[in-house]
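Quick one: the structure is below, and I'll ask about it shortly.
Missing here is one protein chain; the remaining ones are kept as they sit in the complex.
Chain IDs A and B follow the sequence of writing; residue 1 opens each chain.
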């Protein structure tokens, strides 16, 4: 699928897109979020949805909209101590507006730092309890002189709406593949500017291809956004038959697949197959009800088969949720590598039919159809011949091509090619009678 | 459950109880057995049952009752060679009465010793074939001078009864947990004076607690006692849903769980979970139709889910069934450790409900209920929060807390605590509507 693309150019392009998103003021609501989604519209026609504050979404309520004009902390001598316009992580996300003077002792209760990583500024939020605060490096915090500080937090927290982006690519079937990514983090590059731009690019690529499944891309604020979408789209959710949550897609770590709650859903098996066949180091993890929005999609009332394909997973790299997660952490080649694996997973899902061998008694004579070499006696069949023999032997109407790939060790694309050749020779029938083609 | 107890004091107390049992004349019938059970009544109100000799119990018959007044062997010069009042293992258990003179050659056919462990006196029995004999160390045997020996075995073998002890602790449910231990071995400390006293103490502790299950403790002569109880209590046996056979509970070896015939019964999974989470070395063994009375409980006509939790198992320590199994082999701390694991297994059984998440669509908002920290952005949830997320995610009415513990790796007590907190918050319902509480 990437055959026509230049990996180096694509990597540079994705990285540039990620850097463009990086400085914006994102949160679970607000204009920074809207602007970010509009930037992504240059890659793919993402539609923006607005859900009013106060809307009940299951056990939750859409919060008031949060916007930031500026946020500064001035020291006892009037010196500029912190300025969120330089690094938006400095402001506790969802801080209520506050302007006033506080002594250092009281200020300390509003400061967040990391004693174990004294040079990094942490990312902290207070969505559901009204608070204000600043995040800073522990090194800077320990150097703060005593005295009276001036706090200038010019934010608004008002009735407005929660914004999310959605893009649907209709396929030959109504059954859907969900790709969901969170878009609420401020200046964190790998988590998740990289994921946002990669998902938009995936949508762009798929839009140019025929596909069997309908693909739905969601760009949602973490937790509340996914919950909001599910609450407002319960019927649609029932059409989702495979799904992936994308995040942390550009760091140097190995690809990591976290299984869905079901554990052995088709998406799980497809992703594991792709990683195993990649030949590259990778990890496969069991499901846990923690991490990104797979938490919501896999809640027992939905139990959607949604896994998560990341590089270094949630919380497991030292720069995670700190100022260290800056654009230098994201590597262009890794972005392309992750994108390629997503496409390979889609390729398996698309091609995973159940076939029936129409000449099931003994092997058909492949030679007379030009599908088998004429000279016998060699001990090893060519790859394409082995793929045909596997497809013929296993295709009794109960086993999918993915089953056959797992059992045989033959690469999925070879099996798919063999199945097409055998179909063309009239030896095989697609039991699912899929009208569409492949990705 | 042991929170209120002093392990050191409890260990000393159990050890003293074991030493008190040690010298008594026990067998599968007789007064030594009765006296032993009456000693245990000081810990728990064990009821003694008497089953007359000649009673048919399935394929077996309750044997005549055996009692011993004395048993001595005098040498050619009239010297006292063996005296069973010093070590009751010296008398072949169930020896018929015999008084007479025999030359050494003939005597040899009535002697039992261990050439491979020449300092130890073996334990041997002849329940079902009339015989008399002595057991002695091989060292002594090889030094026996030739000549005529005087045998004085003053035993009785008469119609009487087989005695067993039983204690039932009614719970909220009729379903029963069986704890069975054999009580027929004479001076063998680990096998099984230790088991007898530990089981009596377990009954004492459980008697002071509310519990969901009914607990049935059996103190039975090995094989014939278990068969007798099963034959006379077939209806009751059908109420046993979990069971453990206790023996060898005080030696220095690691805890060892032997699975039931079913292999993956709830008792098997609970015991394995407890041992795995203990952090201590342990072994898990598959079922075999050999060992202690699990042989009878797991016979195919009953197939009760009864495993066996011991320290070094049946036959696997060098002092096994010899005079070397004396009180010094039993370590007070190990007695307490074994008892603690039994209680932990009961804790899992008691708490192992199936729950239903009453807000199954997406996660409920734990924060507004005070169940979740207010500041976001940290990458790791606290243990209690992870336990709640697991319980919520998995509780779709089909999975038990034990299922969740196995899948999540979260300690069972944390999950039980989380389930209670979520029940109190109205987010969870116990699908088995257990009226009782926990141990």
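Rule of thumb we're sticking to: a residue touches a chain if its C-beta (ideal position, glycine included) is under 8 Å from a C-beta of that chain, and two chains touch if they have at least 3 such contacts.
Everything numeric in this text was worked out from a predicted model, so none of it was measured.
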Quiz item: Out of B:124, B:242 or B:361, which touches the unshown chain?
Solution: B:124
Practice problem: Check the options A:173, A:326, A:363 or A:430 and report the residue that touches the missing chain. | Solution: A:363
Self-check item: Omitted-chain contact residue, chosen from A:58, A:164, A:342 or A:390
Solution: A:390
Self-check item: From A:95, A:323 or A:408, residue that would touch the chain that is not displayed
Solution: A:408
Quiz item: Residue-wise, where is subunit B in contact with the chain that is not depicted?
Solution: 57-60, 93, 112, 122-129, 131, 223, 226-227, 230-231, 234, 261, 286, 288-290, 295-296, 298-303, 314-316, 320-321
Exercise. Kindly note down the residues of subunit A that lie in touch with the hidden chain.
Key: 357, 359-365, 367-368, 374-381, 386, 389-390, 392-396, 407-408
